[in-house]
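Missing here is one protein chain; the remaining ones are kept as they sit in the complex.
After this line comes subunit A, so read on.
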Amino acid sequence: MKKREFLTVFLLLLPVLIYFIFLFIYPFIYGLLLSLTNDEGKFTFANFIKFLSDPWDANTIWITLKIAIPATLLNVLIAMPLAYYMRHGIKGEKLISFLLILPITLGSVFVAEGMLTYMGPNGWLNKILLALKIIDKPYRFTHSYLGVLLALIIQGFPFVFLMLLGYISGIDPTLEKAASILGASRWYIFRRIIFPLWMPGIAMATSLNFVMNFTVFPSAVLLGQPSGPTRVISIAAYQWAFEKFDFHMASAIAIIMGLVELIFILIVMLIRQRFFKIVATSGGKG
């Protein structure tokens, strides 16, 4: 690279580099240092030990996993067949996509506020279910585990679906046609061609959706029982930071949050790799 060219590249990238270092790397290091020190600035693991040894706080990890994992699995399992069905395009695709991105764009606070009325004791959902005689008295959808789970599905399903659709519609349709002409059954085509090619997308969508669900905050407060069964890890971090004003503890919780997310993504990647190996070896034999 010529000197002049190098200068151009460097100067035009400089703003982004400054942004990245000062607004992303530096806060991360700052948080890490906060989590590993006490008020006097001495190095300590006390924040982590305190969080993990206090059942009221440590339990938030399990509570959050118990919400995030089912929500992620449900979203992926509902979205997969739908995206598979829609892979070659479908009638009214534009309208459907618009209706699907609406809850994503509106965000969790609006959806939570809407759900409180819509799914409340006098809300339309209960009225409909009562009229259809599916239930005989108003069912409590909100202020419970179920409320948070429903919120995560309403928000997460379109996200996972559109992402999976993006990946599956990128698979060359001639592969499917060729296999079909050669006499392969639909199930066989799915198992041997579509699924392996789709796997990176599924892994990506699963990881991203889990990470979103694991950091659920407004839905857990507004639609759940934030001082009990839905006291998720974000609530613990928020309370330490803004109710007890202890940013050391809050940063330690944020680091633990990040670690759990990382572990989950590693597990997904590991599963994905195994799948690929199996496909590769059995493909070789066939």
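Keep this in mind: a residue touches a chain if its C-beta (ideal position, glycine included) is under 8 Å from a C-beta of that chain, and two chains touch if they have at least 3 such contacts; residues count from 1.
Convention: contacts and distances are computed from a predicted model.
Q: From the list "Nitrite reductase (NADH) small subunit", "Phosphoribosylformylglycinamidine synthase subunit PurS", "Aspartate carbamoyltransferase" or "ABC transporter permease subunit", give the UniProt name belonging to the chain omitted from this structure.
A: Of the names offered in "Nitrite reductase (NADH) small subunit", "Phosphoribosylformylglycinamidine synthase subunit PurS", "Aspartate carbamoyltransferase" or "ABC transporter permease subunit", the one UniProt assigns to the missing chain is "ABC transporter permease subunit".
Q: If I consider the whole complex, including the chain that's not displayed, which of A:Ile49, A:Leu73, A:Leu106 or A:Ile135 touches that chain?
A: Touching the chain that is not displayed is residue A:Leu106.
Q: Touching the left-out chain: which of A:Leu149, A:Val211 or A:Val268?
A: A:Val211
Q: Determine and list the subunit A residues touching the chain excluded from the picture.
A: Residues touching the hidden chain, for subunit A, are 1, 5-6, 8-9, 12-13, 15-16, 19-20, 23-24, 26-28, 30-32, 34, 78, 81-82, 85-86, 94, 96-118, 122-125, 127, 154, 157-159, 162-163, 165-167, 201, 204, 208, 211-212, 214-215, 217-218, 221-222, 234, 237-238, 241-242, 247, 250-251, 253-254, 257-258, 261.
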